[in-house]
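Omission of a single protein chain aside, the complex is shown with its protein chains in their original locations.
Labels A, B and C are assigned to the chains in the order they are written; within every chain, residues are numbered from 1.
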Amino acid sequence: MKAIVKTGPNQGAVQKETPTPTPGPREVLIEVKAAAICGTDVHYYFWNSAAENFSKKFGLTFPFTLGHEVCGTIIELGSEVTTLKVGQKISVETHIPCGECYHCKTGEAHNCQNMKIYGTSYNGCFSDYALVPESVAFPLPDSISFEEGSLFEPAGVAMRAIEESRIEAGDTVVIFGSGAIGLLAMMIAKAVGAGKIIAVDIDDYKLSLAKKYADVTINSLEEDHVSIILEHTKVRRGADVIIEMSGSPLVYKTMFDCLRLEGRVVTVGHPAGEVSINITQNVNTKGASIKGLFGRRLWSTWHSLLSLVENGRINLLDVVTHTFPFEEFEQAFEQTKKAGKILFVRDEHKA
Amino acid sequence: MKAIVKTGPNQGAVQKETPTPTPGPREVLIEVKAAAICGTDVHYYFWNSAAENFSKKFGLTFPFTLGHEVCGTIIELGSEVTTLKVGQKISVETHIPCGECYHCKTGEAHNCQNMKIYGTSYNGCFSDYALVPESVAFPLPDSISFEEGSLFEPAGVAMRAIEESRIEAGDTVVIFGSGAIGLLAMMIAKAVGAGKIIAVDIDDYKLSLAKKYADVTINSLEEDHVSIILEHTKVRRGADVIIEMSGSPLVYKTMFDCLRLEGRVVTVGHPAGEVSINITQNVNTKGASIKGLFGRRLWSTWHSLLSLVENGRINLLDVVTHTFPFEEFEQAFEQTKKAGKILFVRDEHKA
Amino acid sequence: MKAIVKTGPNQGAVQKETPTPTPGPREVLIEVKAAAICGTDVHYYFWNSAAENFSKKFGLTFPFTLGHEVCGTIIELGSEVTTLKVGQKISVETHIPCGECYHCKTGEAHNCQNMKIYGTSYNGCFSDYALVPESVAFPLPDSISFEEGSLFEPAGVAMRAIEESRIEAGDTVVIFGSGAIGLLAMMIAKAVGAGKIIAVDIDDYKLSLAKKYADVTINSLEEDHVSIILEHTKVRRGADVIIEMSGSPLVYKTMFDCLRLEGRVVTVGHPAGEVSINITQNVNTKGASIKGLFGRRLWSTWHSLLSLVENGRINLLDVVTHTFPFEEFEQAFEQTKKAGKILFVRDEHKA
Partner (left out) sequence: MKAIVKTGPNQGAVQKETPTPTPGPREVLIEVKAAAICGTDVHYYFWNSAAENFSKKFGLTFPFTLGHEVCGTIIELGSEVTTLKVGQKISVETHIPCGECYHCKTGEAHNCQNMKIYGTSYNGCFSDYALVPESVAFPLPDSISFEEGSLFEPAGVAMRAIEESRIEAGDTVVIFGSGAIGLLAMMIAKAVGAGKIIAVDIDDYKLSLAKKYADVTINSLEEDHVSIILEHTKVRRGADVIIEMSGSPLVYKTMFDCLRLEGRVVTVGHPAGEVSINITQNVNTKGASIKGLFGRRLWSTWHSLLSLVENGRINLLDVVTHTFPFEEFEQAFEQTKKAGKILFVRDEHKA
């Protein structure tokens, strides 16, 4: 089979012929139908410092196949698999929990003490076929397309951010960062009853995509986002909820000025290095709460998302701006510099 | 001024000339612009056993002016009023809290130990002018019409029911009873991210109104609602949330069969008499939770609702099926037998 | 080995020699060190209508070994067991979840859709050795004695009741029923910050045991518990929390009169038949919430309990009033008519 493989800690990747793998006892083999490019894949492809850090933390070894946002059909079962069937359509949870630690045993498997990462500490999915551990397969009904299915993992991050933000009906929600996850968060915030959605970014292209979901979009290089947000929240004097999805340390300089007293911040973007926070003014006397997150709750986030999609409350494909076959992966990775979400779709699926 | 007055514990009411009242120290006088008919008004008008019970509990004395769902403009302030201004548009919270008891002091004023009821223990609003205690006036921005403003109180019951149901994104919500509050609950459930909304009633006219918001409507006299609901919830085996707004004791016979394990029930409708519940089977081993409610949270429910309306997430006027001038009140009360929400709108406002 | 076996749907049981079982692939064999008698065992022993209902619901077949509250040492592992070791001290969760259903997959395994019950649909533990499914073994540290370990399952019901009651510091907690679970609930309520604990029962012996934990004990046959409770809660006008552990339908006649507005009820006791509730008065206008429960959360309830015991916050053995060897099971079951908690302790362990 062909796979997009990373052979060392340097820029780029190669598509090459590799043996189709055989599932271990608790793995399944899927035929990959659609896969999406994540920011992590981009880090790995161009191999920057985020790639260095993340690969070290989660035990990446070369060569490995890129990709982890995927949907496909099961074509072979490992010998001890009991909960899946050949022919099932599945999406894949990237965070592979151990199942044994305190967190796994008490409903916090999403933050397992011994987490492995699909596409980092485990081979990825930008290939014709891919192995998936039984424990992280999420079966999808027929009504969900392969393309939609490949977006459940990233949309799950947005869904989880919304869950953790505890939005109350009518709340003003400010989202910093209008990348694909930011767009999905806006889409879901609207679906769950946010009152006003305000998107802040420094990239006009991204903000043009955000206009589909946000009531207000602000380019913070050109406009004073703090005073615009305060103008939109005169009664409550600041946003009820802020979701930080840009990963920019600069955001932390003004973010709390946009937040009302007793407001809630959810941080998703990973700033490089440390950020400075005035605890006295911005956390204590403000009464702020801050919640960090990493991935989806198992499996409640997935089920919530599935239900929103199945019942037509949201359309995940709305954030897809480009589609490529695997063969054009170099063009696809270049395109990430100006894109919403980019999908790989396999030829035979299209035909 | 003219007022629709109830002179004793019997059917009907009269519209008659009465002196325009003067506000006490902490009251304001409003010019009534729009008012809506509530089920309680209907009970009072036709004077049934519910009227007997409710009027006793909350200290009604004759004669009194009917009505409590209202929007108008302040035209005179009491001598000690500090938080309101002449010319303001206000809606009115019906539940008048004492401000002093344990509940009022700890954020539970919505369930004050010494509650008085506007339109029952306090004169109502089906009149050209009406007194309103300063403490229960809710100022509205210009963007909200008088008609919308008169619907905040009943819509607030629906909003509170949704709040207490703790809907998670994608949850299946079953609403028993498709009266005006039921319709508003469906509208709001949809706005805050319910996955599938199922309306159950025994009246085809009401169900025809419900079709606007519900994904599934069931006439439980004609179809087996339990099996239809279970058919729609195969994975979770029952609804996540049930909201009881019919007040029918019969609903309690089958309601829990429609609920999934660890599901949530919110009861709003007031059944006459007692209902029988199998605690062992339907509450304990089912892991069900039940929450009863009466009115709106002060003032968070009002603010949530205001924001949803202001930001165009919901349109309250959608549930209004009939509009009358006060003069046609007899026809209006007759119409309640087949209607969504009915509004009184004053002539001078229309002109 | 010897086992206390129930051979048919009639009164009594026999202790008889049976083959020591061999663990299946995902089971372990334990040497039983201590076991406790649960109300369910009593129902089964005397074979009453509760036994009929429960055995039908959860698929009991004869002959079967009684008992499910147990602590012992693992002496043999099934071939596929990966998470346990020979020599480990374990207690056992009675509710055996399937691991596959919606509830198991979303952190609600405590209410699995396909629950099996240890000691009912699975053989029990009143025997020298017993099989335990790997999935329901809870390893205990050395600091916990076998006797304490055998009480984790019932204490877990009390712990869960306290969890679900969402006690806030200083809350007045009324517990109906001073059986062993009631006593444990009082002990834990005190440990987690209840202000005043009030025990209500109709049995003076039980109330004499309750005096150790409760600030107030009331025999409701002799005193007017409603007015006594209201006297003790003058500011809040009723208890903040009521925990129903008696299973008596009569309690439902007055229980809500003891509850403050917006108070919380947790139901644990299983009334025979249905109870009548005035929804309008006792649930809706009262703003009450009711939560039913069945068993422990997996495994957070167990971990909370373990920590309270390990850190000396509670002493489970405090509720044990009698200890017997298995040989004296007939006497032990007779004693249940007047007892706190009764333990079986094996001779060899004592020696």
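We take it that a residue touches a chain if its C-beta (ideal position, glycine included) is under 8 Å from a C-beta of that chain, and two chains touch if they have at least 3 such contacts.
Everything numeric here is computed off the predicted structure, so don't read it as measured data.
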Notebook entry, point to check: Relative to the complete complex, which of the depicted chains are touched by the chain excluded from display?
Noted result: A, B, C
Margin query: If I consider the whole complex, including the chain that's not displayed, which of B:Gln11, B:Ser49, B:Thr83 or B:Asn114 touches that chain?
Written below: B:Thr83
Next item on the list: Give the residue, chosen from C:Val132, C:Met159, C:Leu207 or C:Leu343, that touches the chain omitted from the document.
Entry: C:Met159
Next item on the list: Out of A:Pro25, A:Gly99 or A:Gly292, point to the residue that touches the absent chain in the complete complex.
Entry: A:Gly292
Notebook entry, point to check: Out of A:Thr7, A:Asn48, A:Asn284 or A:Asn315, which touches the unshown chain?
Noted result: A:Asn284
Check: In the full complex, which residues of chain A touch the absent chain?
Finding: 57, 102-103, 108, 110-111, 113, 235-237, 252, 261-262, 267-268, 270-280, 282-294
Check: Hey, which chain C residues sit against the chain that's not shown?
Finding: 159, 162-163, 168-172, 188, 191-193, 195-196, 215, 235, 300, 303-308, 310-311, 313
Check: Can you name the residues of chain B that touch the chain not displayed here?
Finding: 83, 100, 102, 105-107, 297-300, 303
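Criterion: only the chains that are shown with their structure count from here on.
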Margin query: Centroid from C-alpha atoms only, then distance chain A to chain C, rounded to Å. What do you get?
Written below: 43
Notebook entry, point to check: At which residue positions does chain B touch at least two other chains?
Noted result: 235
